[in-house]
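Input: one structure, supplied below.
Note that one protein chain of the assembly has been removed; the remaining protein chains are unaltered in position.
Note that the chains are named A, B and C in the order they appear, and that numbering of residues resets to 1 at the start of each chain.
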Amino acid sequence: MGTSVVIGGTAGLGRFIAARHAGRGDTVIIAGRDAEKARTAARELGANVTGIAVDLARPQTIADSLKTVESVDRLVITAAFQKPSTLKDFDVEEAVVAVTTKLVGYTETIRVLRDRFTPYASVVIFGGLAKERPYPGSTMITTFNSAITGLIKTLAVELAPHRVNALHPALVADSPRWAGTDLGHMAARTPIGRLITMDEVADATDFLLDNGAMNAHDLYVDGGVLAQ
Amino acid sequence: MGTSVVIGGTAGLGRFIAARHAGRGDTVIIAGRDAEKARTAARELGANVTGIAVDLARPQTIADSLKTVESVDRLVITAAFQKPSTLKDFDVEEAVVAVTTKLVGYTETIRVLRDRFTPYASVVIFGGLAKERPYPGSTMITTFNSAITGLIKTLAVELAPHRVNALHPALVADSPRWAGTDLGHMAARTPIGRLITMDEVADATDFLLDNGAMNAHDLYVDGGVLAQ
Amino acid sequence: MGTSVVIGGTAGLGRFIAARHAGRGDTVIIAGRDAEKARTAARELGANVTGIAVDLARPQTIADSLKTVESVDRLVITAAFQKPSTLKDFDVEEAVVAVTTKLVGYTETIRVLRDRFTPYASVVIFGGLAKERPYPGSTMITTFNSAITGLIKTLAVELAPHRVNALHPALVADSPRWAGTDLGHMAARTPIGRLITMDEVADATDFLLDNGAMNAHDLYVDGGVLAQ
Partner (left out) sequence: MGTSVVIGGTAGLGRFIAARHAGRGDTVIIAGRDAEKARTAARELGANVTGIAVDLARPQTIADSLKTVESVDRLVITAAFQKPSTLKDFDVEEAVVAVTTKLVGYTETIRVLRDRFTPYASVVIFGGLAKERPYPGSTMITTFNSAITGLIKTLAVELAPHRVNALHPALVADSPRWAGTDLGHMAARTPIGRLITMDEVADATDFLLDNGAMNAHDLYVDGGVLAQ
């Protein structure tokens, strides 16, 4: 029960987590950049879900965008500017958007909502495995996901006794992003012999949200990829 | 359901986890160094619990000690030689027992049981926060807990597709070890404003055992102590 | 010999490193935000030192600012927007400047200069210990210094065979920043019994620049603070 706020909840992993919380009866607020898309997604997810527009790339607007949120039991932020970047074709404007979204946008969202946290509220923010293993196109993604480790440390101290954790998923087999892509070679290289699933990521998110001892932790949900 | 094997399950966190699994109907095998103590603890925990004697400090004996274990769905190893050691008063014999127990004993236990793993079986081994933050008396404890990080990496690769994770708890408020000790100063220094509990550690253990995407991960269950 | 480029070389650690390289006969280019200040510092450092203006907070201008740099044997970047930030008094505009300077500005500088790298050229970028241990006011500093770990990984791959390393200094005893401040309590808490020095940081920088096997490494120069 209680209220889950999922920034980035209109698609992908965020939407999956929102659906799970809605399905068990939580009040859920999902946010995406586009208001219409957020409302549509909310309608599809159920009567207890509301969709609002929040643009983390314009952090000056976040406080106003979140003014209808009244209380927060669980805050999950998955949003990211994921457009590939390389050193060779580095686009300065896009890079500023990327780090602003992830680092300033996330921080500002948490700052705005913290006064509405219920006593046991906690936060989970998403990074990703590019943090540890860069790939072609991950120049900024690797960089901002690496920053997540520092962000949860400082926030865990500043938000205490509230808890803030990070979740770094590997490639997710059933993510809409990979629909139609053959990921067999990636599955073969994963120790568990397959890619991870949205359900496993959502379960791990709930673990971090609910276990009162988990704090300032970087949870790698990767099937063992980093052991290699 | 299925079978949980808890090495170190006759006392402390291991016993707490065993009790939880027994309470939900699992078949549980607990092991401690002393056969009589193991049988007594098993009796106290319920009809579905069996106690056996296993001495990780004598790894040559482990295969024989475990011969009655028929199948394993969950393997949890918490046992450790916890006697304090310092550089100043370093006792070579005890240090050999300490690293043998934790590193050779754990590995041999897993080697012996792996052929009895059911298809989705997984392993959780315990370290502790001394790994990251030494304290007076932790010379060998810090050292062998640090080795756990390497051990789960190599085992995750060698046991694939079976999963192996580590759990590093902070000081546990309601551990029998601290009965009668005032830990208020430690609680005050923890971001969550209190020490962690046995229940939280057991919940985290189950998360690692059950979430099929968690592998080769060092889970710090510490209330945020390491953020500081 | 050869050419050292030090971005942030007009003051503090950057200037100290530039002076050291100038003193041994390198051609040195120091850059700071203010052209006049850069030229003055260059004059003070010697005839083989040139001062130019580069503003990492405006990454669109970096390519033009660096057009007079002809070749690079050693690139050191120490510049940072160090103004304290806290979650409580979070200033979105300043936070964008902070992450833009450190993450986009550093990356763009390296992109611009890479074609002028000599065959054995390497890069050292500065983070700091706030990465691991937040302090009041370090919200963004902890965050962007944490990102440095990811940045050197992706750049080491993208710049290969050129090398990129990071240096994370603790509080530096003889930094001009602390002139007149009593840091005795910090010294007492450092295992070596004192704070680190500019000379030690400069020596460590040269080690990373010169040892051809060092790559993608986070070097903590901290007297052992992180062991505690």
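We take it that a contact is a pair of C-beta atoms (placed from the backbone, for glycine too) under 8 Å apart; a residue touches a chain by one contact, two chains touch by 3 or more.
All of these numbers come straight from a predicted model, not from anything done at the bench.
Student: So one chain is hidden, and I want to know which residue out of C:27, C:40 or C:197 touches that hidden chain in the complete assembly.
Tutor: Residue touching the absent chain, from the options given: C:197.
Student: Out of C:1, C:47 or C:213, which is the one that touches the chain we can't see?
Tutor: Within the whole complex, the residue contacting the unshown chain is C:213.
Student: For the chain left off this view, which of B:4, B:65, B:139 or B:215 is in contact with it?
Tutor: B:139
Student: Identify the residues of chain A touching the omitted chain, counting contacts across the whole complex.
Tutor: Touching the chain left out of view, chain A contributes residues 133-134, 227-228.
Student: Spell out the interface residues on chain B facing the chain that's missing from view.
Tutor: 59-60, 86-88, 90, 92-93, 95-96, 99-100, 103-104, 107-108, 110-111, 114, 130-134, 138-140, 142-151, 153-155, 157-159
Student: Touching the hidden chain in the full complex, which residues of chain C are there? Just list them.
Tutor: 152-154, 156-157, 160-161, 163, 170, 191-194, 196-197, 200-201, 203-204, 207, 211-217, 219-224, 226-228
Definition applied: only the chains that are shown with their structure count from here on.
Student: Look at all chain centres (mean of CA atoms) and spot the one farthest from the centre of chain C.
Tutor: B
Student: Since chain A and chain C share one sequence, what rotation angle in degrees maps the C-alpha trace of one onto the other, as a multiple of 5?
Tutor: Between chain A and chain C, the superposition angle is 180 degrees.
Student: Could you state the distance in Å from the CA-based centre of chain A to that of chain C?
Tutor: 31
Student: Calculate how many whole Å lie between the centre of chain B and the centre of chain C, each centre taken as the average of the chain's C-alpha atoms.
Tutor: 43
Student: Could you list which residues of chain B touch at least two other chains?
Tutor: In chain B, 227-228 touch at least two other chains.
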